[in-house]
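Data block below; observations after.
The other protein chains are all here in position, but one chain of the complex has been omitted.
So, chain A:
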Amino acid sequence: MSMFPNSDPAHLAFTEDTIRNEMENEEQNLVKELVALSTRDRIRAIRDLPMSFEEKKHIRSQVLTFKSAKQSRQFTCFADCSENMSLSFRRCGYNVRSARQTLELWQGIMKEIGGTFGTSVLSYFVFLKWLLMFNIFSFLVNFGFITIPALVYDPSPNIPLNVSFRGLEILTGAGYFNYTVMYYGGYSNETLVGLSDYNMQLAYFFTIALYMVLCGIALIFSMASSFKKNYVLADSSSSSAWQLLCSWDFNITNERAVKQRKNNLRVQLKESLSERAQGELLTLSEKLKHFGIHLGSWFLSTGLAVGCGVGIYYLCIYEKMHTTDAANWSLLQEAETLLVPFVVSLINLGVPLFYSLFNTFEHYSSQRKQIYALVVRNVLLKMSILGVLCYYWMNVVAEKFSCWESMVGQALYRLVIFDFFFLMLGSFFGEFLRNVMGRRLLPCLGVPEFDVARNVLELIYAQTLAWIGIYFSPLLPAIQILKFFILFYLKKVSLTQNCQPPRRSGRAAQMQTIFIALLFFPFFVGALSIVAYTAWSLTPSEQCGPFRGLNNTFSVVEVWIDKLETIPGSQWVVWIFQNVIRSEIFYFFITLIIIVVIYIFWQVTQGRKQLIVQLRQQIINEGRDKSFLLEKLQNLQKSHKKPKQKNHNKRASRRSDEHSSGGQSNSNAMVQALLARQRIEDEEERHRAGGVPVPSDISNSSALAQAMLARQRAEDQNKDSYQMSDRHSSSSIALTHSIQVAMVQGRDENYGMSGLSENPVNTSSAVTQAMQARRRAEQHRADDTDDLPSSVSSVMMQVMQARQRAEELPQNPAPAGSSALIQAMLARQQAQNEYDDGY
């Protein structure tokens, strides 16, 4: 009683009852929906409920009792069995999940790195780990299908007598290694006859081909999913403050790191504010200066990349003149082969460091552009180096040496090894020395940051070498595994000893996407085309390797198909080969179809983009409506100020206090509903007093419309706060108020407007309709909790409809003012309908 000093007891009872009913109803609905789901979906749905553990447990037990009650009615052995089965499957799934987690490599180290350096640095280590896994997979494939059969057939390498292990081989990969299964030359072209025949040629070809295809698919998938997650959705406005605010790294646990991060964040926020304030107020001369610097640095970097390529080409030619095709090299000769990989790795180490010097005098509008420029320059450099090397191998080495595939394999081996040494040197010079310099000698330089972009590009380059080498040296992934494994620890130590957390919190997720895309696009595709070119166009060496004596590697398949023709029952393979693989028409059609599909998808994307713009506009309109109506309401309010207001406000605040944790979210809406109600009551009183400042029908209908709107708003907000834990109570309060409003309205009409006898009917039917609409909207909402966008739109639609209906009811006495409003609503609803159709 004391809580609601101003309402009569009947009202109060009604309110509490409704609240309780509504709460129970909502819970029952939820439970019913959950029961209808399959066991797996139900578990997921319950898990996804944003409630506290206890509430989830309560819901779950309700669902289970409901279910068992239902089941005891129709108990069968089968149902019991299937229930047991699904339970044990689920247990099994949990076990697999936890086992996978136990096997997860480097969990503690990852946590430590994330705890001190944040997610962006962590992404480098995640990438490194991913590459390591990739290499383990490729090693297993190659070792299993190529090396093991070769070793089983011929366990001891047939090494010429005058070749012995001298130690330098570990660096050069030449000499002794040349005769082992390390390289292409170590494999035979025979069919291994054992328990079953194993055609080495076919095995070699198909393993490499399959491996490349699998790599491509894996890359495309991870690239696409990461694009979908991180890039497409991301906003283009990069300096937005929100991004800074929501990207607080909860991973960070180190006290110092937290302090540093706070500082960095503050600096960044201030910068973004001042940037915004300044805007693009550069003078023409400044612009020209910036442009000139950009042009100069791009020119310089491109020139440097081309120059490095040319230099390496001449170095290779020089090397070619000094090496002979003999089986045994002198130590000096062998050591000479190290010159090219040394120079290449030196360039790879030095030039990127030089590029990063550009940063000091180049000014980019955003940090992202700066990183992109750096990445593009480095990619150009690496591509020109690799391009030149591949050209040399394909055109020069292939002509000169008798067993040229092994020679290329050796060259790649040396590059991989030297790359490793220089990566170590890189962390020494780039991080350790820089740290010493920054701390002791030149404090203005400061402690270095871990340059994620440069380090990731180094990894990508290393991986590309392994991909190119897969054909020439099938066991190269083994070296790669070792390399990445050591590198992980090395980088971790170097990071924790020498570096400080990055000063700017970049967009780690987006950078990661770009790195995977880079790994796929020039690098993997390049490696794939080089391997494919080798297999299709180059003549394999005649003295060694599995493909000796063939015109090109691919003719292995042709020979195999010829052989198959004689075997009955395999005609379909031959047919497929002749009519699908070898026919231009097939590829022509495939290409056409793909182009058409791409075009269609492109159009769909365009349509969606427009839709997004329109929907956004609609939300803005909605908001404007809301504020407009609110303003109107407040104006009316002000013009009829009454002492009663105090009481009502008190009540509103009382209510919201009562449900403070989640219910307060609705206080806004509630207050509005209350205001509407109060206005009606005010008018009622005025009516009784006799002074009628406004024509009663106008005030009435607009009051009804506004009450409805207020209710709608309450519901909208309710929907927003759906996840709030005690939404039952809050929503029911909103409902109750709207009902109260409607009831007062009804009373009001009874008092004041005897002429319109159908009015009470109208009102009550409006209430029932609104309630129905609400029910439906709620059902929808609960139906697709995991499919939010669609449900939201349909709920919106229903709300609109309900609103429209509510407004149409008092249309007979509707005045000009509210009819304009109704028309606006109608127009909007029409637009809404069109969108929904468009979907």
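Methods note: contacts are C-beta pairs under 8 Å (C-beta built on N, C-alpha and C of every residue); 3 or more make two chains touch, one makes a residue touch a chain; residues count from 1.
Everything that follows uses one rule, which is that contacts and distances are computed from a predicted model.
Enquirer: Given the choices "Calcium and integrin-binding protein 1", "Ribosomal RNA-processing protein 42", "Nuclear pore complex protein NUP43" or "Ras-related protein Rab-22A", state the protein name listed in UniProt for the chain not shown.
Expert: Options "Calcium and integrin-binding protein 1", "Ribosomal RNA-processing protein 42", "Nuclear pore complex protein NUP43" or "Ras-related protein Rab-22A" narrow down to "Calcium and integrin-binding protein 1" for the missing chain.
Enquirer: Out of A:Asn29, A:Gln62, A:Ser188 or A:Gln510, which touches the unshown chain?
Expert: Looking across A:Asn29, A:Gln62, A:Ser188 or A:Gln510, the contact with the absent chain belongs to A:Gln510.
Enquirer: Out of A:Val258, A:Val396 or A:Met424, which residue would touch the omitted chain in the full complex?
Expert: Result: among the candidates, A:Val258 touches the missing chain.
Enquirer: Have a look at A:Arg20, A:Lys70 or A:Lys111 and name the one touching the chain we're not showing.
Expert: With A:Arg20, A:Lys70 or A:Lys111 as choices, the missing chain is touched by A:Lys111.
Enquirer: Can you name the residues of chain A that touch the chain not displayed here?
Expert: Residues of chain A in contact with the hidden chain: 43, 46-48, 50, 52-54, 56-57, 60, 90-91, 94-95, 97-98, 101-102, 111, 118-119, 229-231, 233-235, 237, 240-255, 258-259, 262-263, 265-266, 269-270, 273, 276-277, 505, 507-510, 616, 619-620, 622-624, 626-627, 660-662, 664-668, 717, 720-721, 723-724, 786, 788, 792.
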